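One structure coming up, written as structure tokens, with questions to follow.
Just one protein chain is left out here, and the rest sit where they should.
We call the chains A, B and C, going by the order they appear; numbering starts again at 1 in every chain.
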Amino acid sequence: MTFPAIDWIAVLPLLLVACLGVVCLGVGLFVDDDEVLGWGALVGLGVTFITTAVLIGQHGSAFNGTLVLDGYALFFDLLILAVGCVVVLMSMSYVEETGIGAGEYYALLLFALSGMIVMASATDLILIFLGLEVMSISVYILAGAWRTQMRSNEAAMKYFLLGAFATGFLLYGIALIYGATGATRIDVIADKLGGVIDRHLLLAGVAMLLVAFGFKVAAVPFHMWTPDVYEGAPTSVTALMAVAVKSAGFAAFTRVFLRGFGGLHADWSMLLWVLAVATMTVGNVLALAQHNIKRMLAYSSIAHAGYILVALTAGGPTGGAAALFYLLAYAGMNLGAFGVVLALGRRGEPHEEIDDYAGLGFRSPLLGAAMAIFMLSLTGIPPLAGFAGKIYVFTAAVREGYYALAVIGVINSVISAGYYVRVLVVMFMTPGAVDVVRASRRPYLFTSIVFSAVVTVLIGVFPAPWLELARLSFLSQP
Amino acid sequence: MTGNVLLSLIVWTPLVGALLVLLVPRDQPDGARRAAFAFSSLTFVLSLALWAGFRADTADFQWIEQGAWVPSFGIQYILGVDGVSLFLVLLTTFLTPLVILFSFGDITTRVKEYFFFLLMLETGMLGAFLALDLFLFYVFWELMLIPMYFIIGVWGGARRIYASLKFLIYTLAASLLMLVAILYLVSVHAHGAAVTFDVRELYGTVLSPTEQLWLFTAFALAFAVKVPMFPLHTWLPDAHVEAPTGGSVILAGVLLKMGTYGFLRFAMPLFPDATRAATPLILALAVVGILYGAAVAMVQPDLKKLVAYSSVSHLGFVMLGLFAVNTIGVEGAIYQMLNHGLSTGALFLLVGVIYGRRHTRAIADFGGLWKPLPRYAAVFLVVMLSSIGLPGLNGFIGEFLILLGSFAANRAATVFASGGLVLGAVYMLWMFQRVIFGPLRHEENAHLQDLTGREIAVLAPVVAMIVVMGVYPRPFLRAMEPSVKALVARIEAHDGPATRIAARVNGQR
Amino acid sequence: MHGGEIIPTSTLWLIPALPLAGLLLAIVFGDRKRLVTIVAPGVVGIAFAVALASVVTLLRAPAGARLVDDVYPWIVAGPFRADVAFRVDALAAVMVLIVTGVGFLIHVYSVGYMAHDESLPRFFAYLNLFMFAMLLLVLADNLVVLFVGWEGVGLCSYLLIGFWYEKDENAAAGKKAFVVNRIGDLGFVLGLLLLAWSTAANGAISLDVAHVEEHVHLLAPQTATAVALLLLVGAAGKSAQLPLYVWLPDAMAGPTPVSALIHAATMVTAGIYMIARLHVVFLASPFALEVVAIVGAATALFAATIALVQTDIKKVLAYSTVSQLGFMVLALGVGAFATAIFHVMTHAFFKALLFLGAGSVIHGMSGEQDVSQMGGLREKMPITWWTFLVGTLAIAGAPGFAGFFSKDEILAHTWGTGHYALWAVGAFTAGLTAFYMFRLLFLTFFGELRAAPEIAHHVHESPPVMTVPLVILAALSIVGGWVGLPEGWLWGPAFGRFLAPVTGHSALGEHGAGVETALMLVATLLAAGGATLAYVFYVRMPGLPYLLAWRLKPVYELLVGKYWIDELYDAVVVRPYVALSNLLWRIVDQMMIDGAVNGVATTVLANGQLWRYVQDGNVQHYALVFLGGAIALLSYYLVR
Partner (left out) sequence: MVPTSWYLALSAVLFAIGAVGVLVRRNIIVVFMAIELMLNAVNLTFVAFARQLGTIDGQVIVFFVMTVAAAEAAVGLAIIIAAFRNRPTVNADELAVLRW
């Protein structure tokens, strides 16, 4: 029996993370010290990150070309791994305080990351499906990881039910496309689009995929789960969902639609246009009405998905690069925001109401300044990462002639200022008394917040290299 | 031309100061105050060096610094100064130390944060005036919003949150539309040319009339909100009333000029055809603003609101001058920007003085202040007279040139606008009468302290400038003339109004 | 008339600069009263000397020459240029001497009058500032500089009227003066703008007097009319003509020396001076000149009728001033520019005298201004009485006194240019003038003192520092008119000849000396009649006025109520404007505009609140929405 030739380089990041997860799970059975496990996961992820970074510039493919290592995959691998590192940092004290089983927590986190890496690297719909499921199933459990909390259970339940429901659509979509083109490989599909095929079948499949991906990235109207799940899940998991899961979702979404269905752009751009507008608007308008900061951030993440959809609607290399860059910028600021949410909580008192932030800005200047940076960046104020991201997204839209979309986008930015700035109002302009656990007692968490803040400023002030990275990564798809 | 760093020094010195101020220990507010004052003064000195080295014989940008920032998008770091921006920069660097000095006594809580934001604001303003790259300009433009937002929101009055939020959202909304327009403009310019945000290159962009109109509208909205032009002005009274004195001074003194400066530097020369097409509308709004602002100012019970509405009126004059699109009118408009910065800034300082003593700004709470506060009253008198454009003081030069310029461009508008001269006198004098003249109506005003040494140190330079600029405007006008001429020439086509005027002036009748 | 030799000089700037220096000293040494009382009149005295020297230089030069002092380029913007430059030609020479001369006397007088006021330094600071502005106005070689002085005097007027700011009425009167003047200035500025653009030539826009005179031919007839009428509005504001005269009576709230200097002798004549200065523009528009004449005559009559029944000594003089200014404007309107200036001069003498005399009376009466409280002051204040009598005779046009010649010349020109109706108005007004002035004289100085005993007890003659200026002015009120005798008498109209190079010879009709003598006779008779009537009413039969007032009640009340013009303006302009402003603020600004702004925000927020309830927590509802979306996407492809 002969194995098909495997380019080990192509699967190296995946392999490392997956193995790390297994090790974690195993060690977790015997080691009780949460911090050791956390450090293990962190170091492992760090090593993987470095190893992956070394691979930059390499190309490889495995499993009959269904899994590739191109710049695009590397971009997302690195992004996901970095996010993973930060989330682990954030989880260290949180896991301990909430009593979540550290072994399975980190293991599931790593499995989820490995699923994401598959999604980023896969060039076959089936592999994307597998990656997505590996990721999703892990995250379902993570969402319910705080087993004693009813809210956590409910979040897991809702996420699971709707996720499984969406899986049905994803599969149906794959099936229809398979039926129409006879292939599941993205490049093959792209090649066959011009040929004689059943367009109805194909387009129905495209629509189904749109539904499924829309669910994963929380696009309206497939977003309903997001606020509930984000609110109910443990905060560190919410951060993971808001950043990493969304990035992975967009990784697959972008590759499939811009690379695979690029030839059908005229057919799906209108739909995506509507989705983008709806997503931005609903996300922002509903975020205005929230009192719980996690729920507010959930709607905010919906809105940001909308901005990225604008980039996808624009399509082409510009749109693709803009989407990639936006995800990068979004990762830093959003992780940071969740970090601050974590920092405000303490054992038994989550302090998740926005009003709990009253007076925080001057009582805890570091947290205040960091949160201000994140909120302003999310609003899109220069010279922060969020602004750079929006600029490139709207540039893409304008270049491709989607002026109305750009205008609606900026109007949405204005609306978003309403709720982001409200956090600043509460933090800096109203008196309050919620005490914050000292930074020295949560060194990892604060490290992650400062790191996110630095990245947010850095990307904003010097966007050029990151932008170039995003552009080249997008173009490197085979 | 690259190699000098003076402009960068001017722009970034305040920000460096801001960061250093943050490092001052919290229990040493005096240290923060002195550091802030030192850095802003240093900036002023640097800007004086800029003036000293400024060549008044060319319309070109000077002291240019240019470097790549985001090369793939054609975004560069370009700073440069010309006769239009020179004095606005000086105005900014002149007012900021004074405001900081004034705030020594005015701000007692969260001192270092206040100065941090104030200095950050200065960097934003200076950058916006000096940026020649549209993107860079936009970055500075929005960078100004945040510190101002905090200054109003944290150190402001009772309704500060409402006011600051309104300020932020309003200006953000308008400027984001401009952002889309900028992106569009750049993308059009990129057809057949390297993509760039360099405004000097973008001036030459060929646009269809429809495109011009749309883009002009977007730019004009952003700037009109900032000016603020009627009917986009309602954020201003709220912001002014709630802001602390220093915030009001900077807001009125410099920030409002951003709008008019934006029109002159960007909206008008980038879209000359649209400018001409929109001129009647803008002139109409300017005139309405002048009269409306004056009328509404008259019935305000709150001193700061009165001054705020007076700004609406004054800035209407500036718009009138700008859209006269001739050398006289535009020079008058620029001059009036400086005048307004000084006189309205000083008015807010003066209001701040008595607010600090009495914790009220209601006109009805004062009256007969001349007796207890003779020095204060005298300064107030001069400033008020400057504000109503008394000849011999700075305000007159600006208003006269504006009217002279706009008279050639649009007589009807000028005639209506000149009504503002009367209405302006009405509300100012009435206010002065109720605050300074008359009997002492309130016992608690009888023993108010007259201007302190520090307050005199803040107000004296302003009053001196008010007089100097009224008596000897030559150095200012001479330095701005070449740049203004070049801008006017850029805005007008061959059949433009200014050309017709030139023909008439040259005696071809 | 342009042309003539230009004599460059570099001393003219001193004339306005000296009072300015006085102002600065008064500010710096504000706490040293003695010093201020020496410096303030001193600088004006020196200014008078410098002015005199300049005028002497001018007199030595050939006729039509002018001294010019180009100080520095002031406003230079594009094609527009305005220099700070001064000129002394015949017209300016007359004015500068009046201003510095009378000004000096009044400064001296004020040292006594204001001696007990704690704000004396402030008073002199204002007064010096006024002198500076007024001299700027009369010496300006450029209309923009002239405008600086023009508004500057308005400012000083505002400050001095409101000098005793603690009384609300004073402050309000000051404000009213400034605002009404501003309305006039508005016309002036617009006139200047139109003039500037209409006379633009050779790539230059200029408001230099010489430039305007040189290029006045560029004015199209309608343009000339427009410019002239706009300038008239300016003059009407400053010189208190219909319909903008309303501020002047209220301006009497200021200290009396101020009323004498600003509101009688100098500032209010600025409008006359300005029209004379720009007479070439008015000559280009006969229609505008006609309007000027009518406004002047109407104002003269109108104000005189009000003066008939006023009881406040200063109010009477104020309306008298308005009326006399009307005469001057009438003179301008009939093209007798030199005559107008002549009357400006004589009026400066006798009206300053009258005001200072009134001031002396008020001073002696411990601040009482109501003539119904006076009477019989002849014995107690002899110098004041005699000088006041001279002033009254001068204004009434008693033969030989200053007012006689100037008023006669005005009426002669009015008749001579065919304005018979206006002549009749003028002559009648002359009669009224005599009546109300003598009424004032009799009520003040004849009969029994009607004041309360404690005031009566204090009545005293004023100190020499006040009476000396009275005497000097009285002398001038007698001889001041002799420089302008009718044609054929001794040296004839020397004054007119002196001014002729600037203002031109006015076109006096060809009607021989006989007609002029006859006219003179008629006017004199009317004045005598007025004076006699006053004597009958107020000395012989003091009950008669009351009877008349009772019988002609409506007319009497109309006059006492000053035709209710103030009330009319209040109802038609002031109140509606305030109401409109409130409406604009509360309804338009706050409700509509700001309501719209906030409405947008509120709508968005409300939508957020509303739609969040769709998120009801039921997972199956979520799935329903999801499915709906999926079906929608699918149907997009299936349906299209």
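One rule holds in what follows: contacts are C-beta pairs under 8 Å (C-beta built on N, C-alpha and C of every residue); 3 or more make two chains touch, one makes a residue touch a chain.
This is a predicted model, so every value here is computed, not measured.
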item	value
Chains in view touching the one left out	A, C
Of A:R151, A:R199 or A:R346, the residue in touch with the unshown chain	A:R151
Chain not shown: contacting residue from A:L161, A:A369 or A:A464	A:L161
Per the touch definition above, residue among A:V87, A:I100 or A:I141 touching the missing chain	A:I141
Residues from chain C at the interface with the omitted partner, ascending	612-613, 615-620, 623-624, 627
Interface with the undisplayed chain - residues on chain A	126, 129-130, 133, 137, 140-141, 144, 147-151, 153-158, 160-161, 164-165, 167-168, 171-172, 174-176, 178-179, 182-184, 227-229, 231-232
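Following the convention adopted for this analysis, only the chains that are shown with their structure count from here on.
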item	value
Whole-Å gap between the CA centroids of chain B and chain C	37
Averaged-CA centre spacing for the pair chain B and chain A, given as whole angstrom	43
Inter-chain centre distance, chain A versus chain C - centres from mean C-alpha coordinates, in Å	78
For chain B, residues contacting two or more additional chains	169
Sites on chain A at which at least two other chains make contact	418
List of chain B residues in touch with chain C within their complex	166, 169-170, 231, 233-235, 292, 295-296, 298-300, 326-328, 331-332, 368, 370-371, 385, 390-392, 396-397, 400-401, 403-404, 407-408, 414-415, 418-419, 421-422, 425-426, 429-430, 433, 436-440, 471-474, 477-478, 481, 484-485, 502, 504-507, 509
Touching residues (chain side chain B, partner chain A) in the complex	68-73, 110, 113, 135, 138-139, 142-143, 145-146, 149-150, 153-154, 160-161, 164-165, 168-169, 172-173, 176-177, 179-180, 183-184, 186-187
Chain B-touching residues of chain C, taken from the complex the two chains share	72-80, 144, 147-148, 150-152, 155, 158, 162, 165-168, 170-172, 174-175, 178-179, 182-183, 185-186, 189-190, 193-194, 196-197, 200-205, 218, 577-578, 580-582, 584-585, 588-589, 593-594, 597, 601
